[in-house]
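What you see is the complex with one protein chain gone and the rest in place.
Our next item is subunit A:
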Amino acid sequence: MSTVRLSFSPAPVHVRTARLVGVAVARRAGVTEERLDEVRLAIGEACTRAVALHRQYGLPDLVLVEMSDEESYTVRVIDRAPIEAGLGLAALPPDELADESLTDEALTVGVGFALLAGFVEDLQVRPVDVGIGTEVRMVWPVGR
């Protein structure tokens, strides 16, 4: 088993770095080429969500991304935002997506979760074990 950890200030510019590292480690772990687009998108969405929460709550804390490759490829993205903000898994029905009353933020959050749920078969969103925050845990098979 090997582990790669990446922590970054909650700024949008660093989300791309997290995606690049996440895909590089996935490739190295043996995730098949056809899944790498999904890995890239899902890690990006999880990190985007964490950055948005930290900015919403004015938290300077780092967002943590931990990648490990024991039997499968597991990525955990951990934020430090209050729990009530983080657990709403809400995919929006199509007739609401272009609704005038829906804010851009709500739309983006709903669409982000739809992408996570759609691209990650093994997805868990749960409170962190210690302290305040949420962990988005994503697991992909490796093709060895």
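Here is the rule we use: contacts are C-beta pairs under 8 Å (C-beta built on N, C-alpha and C of every residue); 3 or more make two chains touch, one makes a residue touch a chain; residues count from 1.
Please note the rule applied: contacts and distances are computed from a predicted model.
Of the names listed as "Spermidine/putrescine transport system permease protein", "Proton-conducting transporter membrane subunit", "AAA family ATPase" or "Anti-sigma factor antagonist", the one that matches the UniProt record for the absent chain is "Anti-sigma factor antagonist". Within subunit A, the residues in touch with the undisplayed chain are 12-13, 15-16, 19, 37, 40-41, 44-45, 48, 51-52, 92-94, 97-98, 100, 104-105, 107-109, 111-112, 114-115, 118-119.
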